[in-house]
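Excluded from the complex is one protein chain; the other protein chains are retained at their positions.
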Amino acid sequence: MSPSRAPAPLLAALSDGVEVFDLGRQYAVGMPQSPNHPAYWHALPRRHGDMVRSDGGSAANDIISMGTHVGTHIDALSHVSHDGKLHGGLDAEDALTGGRYEQLGAHTIAPMVCRGVLLDVPAALGTPNGCEAGYEITRADLEATVEKQGTRPEEGDVVLVRSGWGRLFAEGAPYVGGASGVPGVGEDGARWIAEHKVRAAGADTIAFERLAPGAGHAVLPAHRVLLVESGIYIIEAMDLEELAEAGHHEFLFMLSPLALYGATGSPARPLAVVSRG
Amino acid sequence: MSPSRAPAPLLAALSDGVEVFDLGRQYAVGMPQSPNHPAYWHALPRRHGDMVRSDGGSAANDIISMGTHVGTHIDALSHVSHDGKLHGGLDAEDALTGGRYEQLGAHTIAPMVCRGVLLDVPAALGTPNGCEAGYEITRADLEATVEKQGTRPEEGDVVLVRSGWGRLFAEGAPYVGGASGVPGVGEDGARWIAEHKVRAAGADTIAFERLAPGAGHAVLPAHRVLLVESGIYIIEAMDLEELAEAGHHEFLFMLSPLALYGATGSPARPLAVVSRG
Amino acid sequence: MSPSRAPAPLLAALSDGVEVFDLGRQYAVGMPQSPNHPAYWHALPRRHGDMVRSDGGSAANDIISMGTHVGTHIDALSHVSHDGKLHGGLDAEDALTGGRYEQLGAHTIAPMVCRGVLLDVPAALGTPNGCEAGYEITRADLEATVEKQGTRPEEGDVVLVRSGWGRLFAEGAPYVGGASGVPGVGEDGARWIAEHKVRAAGADTIAFERLAPGAGHAVLPAHRVLLVESGIYIIEAMDLEELAEAGHHEFLFMLSPLALYGATGSPARPLAVVSRG
Partner (left out) sequence: MSPSRAPAPLLAALSDGVEVFDLGRQYAVGMPQSPNHPAYWHALPRRHGDMVRSDGGSAANDIISMGTHVGTHIDALSHVSHDGKLHGGLDAEDALTGGRYEQLGAHTIAPMVCRGVLLDVPAALGTPNGCEAGYEITRADLEATVEKQGTRPEEGDVVLVRSGWGRLFAEGAPYVGGASGVPGVGEDGARWIAEHKVRAAGADTIAFERLAPGAGHAVLPAHRVLLVESGIYIIEAMDLEELAEAGHHEFLFMLSPLALYGATGSPARPLAVVSRG
């Protein structure tokens, strides 16, 4: 057993004081989600008082039933294939063992503690409330945002692209945006992200990428570019409003997905952490 | 909107290099868990190839069904009551709104980024592999461990108590330990923890506290002392072996529970992060 | 042990030939249902080939997650209360044991093999395709239908009220009818049913009773009259089209609900059986 080493810089930074931003959404029955995935449901099989122990103690518990791509979540590389191949040219059939994605499953996503960059696109474009429904965030928009903010995503970082659409989460169905379309990067914006060799990209929408009005999830090129071609994870339905409002574009990013063996994604509650000024 | 502030100490510590220890267990069908909670089940409603988009793309997805107190998880303060009261004297009935614990539910657990302390009790006691089944970790054991390690949990920290029982996780049923009993703190050890005013306490067993052989979960005094009396969260079924092996007793602790509205707990994958020496 | 008795009339009728009408709907992901209940979801955890036995055998299996009031189903007397009371004046709290409705739960519904009467209301009213959205089937309509058909429901029978709305099932959302309203009996029609002392009443709509346009399930008087006041079960989302088309208004009715302990309802697939002419 190696001796304990004093983790000085990190713990020192911690004692100086940190502020934590919650980038995840609450999971509640009826929250807006894609209809392609099992709805989030929750119930209490047992409430306090249903059974009381000999010493007056009682417990309540839960059952949840849900898809992994509902609410704030991360897509594993097993989630999307193209022409039958997953990332790295792996045949999607071969990735399965006993009916689960032993290869590239959600359990293979390493927990992330790394530099995070928030690209507040609407702020950079002068429309801080948010981009229009169905607006495609272009390579030029992303570059302009980097320029304005002075923060470029680097290799191994996580980049979060704010569209402002997250403001509609509380409204429910409008957030899903099937008819209206939803703003986000398109294929070229995804390539721009891939060129930066980040480990993951996140957005404040259900589908991460731009959805044209009425198009639904018919074709998702950014998913192909990121998950299949580049091995870059996608994080969806994030809450980026508070972080953007506070003006933090560079931070310690943490995401610890549930290690769901052989799954195609995991619900997650990412955090952005900054030193207190 | 305030200008972006350079989060220097934290990000500087990050660029110096960090090492991340995964303190959570994998979730897989058949993993050992308490029979009192809905079993973890997972399936892929859709596999690659079931449906192929016009551009050759295909997606796979998941459905999961589980209790929140299975695998590595955190207990919310809504989980345990005593004589009909939750923490703070709140009547358990009053905590419910529309059939969910609006008060003290899992959604009220703030994400944690704080100092963590690992108390490697068996190492301190000279039996590094682990404590015996049914062994009660006493106040004296905890103090001796603090003495030996030179790391005392402070107010607001998270304390993790290693019993070594986590080594049995891979064996399945023996880890549940109904007949054999399971090591852990008892009522007095829980009081010692409470006196330190930590925000949460974790262990490498399903029930966190000591279970006498054959006793099952009949009476759980440590849960009452911590959750009900002290408002201290409990984290269960952690994997502390690697962290203990590496000799890290003090670290940045991170736990970001899923904000499950009105639930009594949440699956979680805590992390211990240290600066690279 | 008593000797075997020859069940002559029933088996004789069987050998003469019977025709079976399926009065239930298929359960499939995405089928129209009330949003108040957990959605029906199904997946195959295991498909053929995932695991192969030593002799070349393989098996596939399922996981389903659903509410009990989705698709064709029967409401137990534990489903609806009024001013805190269930049928028979039983306090709804007292009906619970350990968090389940030990009293009046779905497990208390005796399997039904009895006379069934189909009241084809639109046919009797001269609009055989169906009643209008939001139309209230009145006491007069029911009497007129009995007159025309010459079949009156008697004590212990099951009465099925066709509105014709079932034709919309295949269309999905329109069948739910929130905005349009849905035809069915109102409070007085329910009283007419109750006066006949039937054991159950069924309809070809999700909510059984008339929904005014836009009203949703805000107030459901027929449920109160039947379940709470009269102890008469309600069967919803039936498929009555084929039976009506064939002109059978009197038949052997069979419904065998799943004995789900302590539940408030059960999915079911009722049958109407007639002798072949």
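The letters A, B and C name the chains in turn, as written, and every chain counts its residues from 1.
Just so we're on the same page, a contact is a pair of C-beta atoms (placed from the backbone, for glycine too) under 8 Å apart; a residue touches a chain by one contact, two chains touch by 3 or more.
Because the structure is a prediction, the values reported are computed rather than measured.
One chain is not depicted; across the entire complex it touches A, B, C. Among C:140, C:179 or C:219, only C:219 touches the chain that is left out of the view.
From the set C:32, C:67 or C:202, the residue in touch with the chain omitted from the display is C:67, counting the whole complex.
Contact between subunit C and the unshown chain involves residues 1-16, 18, 20, 22, 24-29, 36-38, 42-45, 47-49, 53-69, 78-84, 86, 92-93, 96, 99-101, 107, 110-111, 113-115, 123, 128, 149, 151, 218-221, 223-224, 244-252, 254-265, 267-271, 273-275, 277. Panel shows subunit B; residues 30, 35, 38-39, 41, 44-47, 50-51, 65, 96, 98-99 of it touch the chain omitted from the view. Along subunit A, the points of touch with the absent chain fall at residues 29, 41-45, 47, 63, 65.
In this section, only the chains that are shown with their structure count from here on.
Comparing the contact residues of subunit B and subunit C by number shows a mostly shared set, over half of all numbers used being common to the two copies. Subunit A and subunit B have centres, each the mean of its CA atoms, that are 23 Å apart. Mean C-alpha positions place subunit B and subunit C at a centre distance of 46 Å. Along subunit A, residues 38, 44-45, 47, 65, 96, 99 each make contact with two or more other chains.
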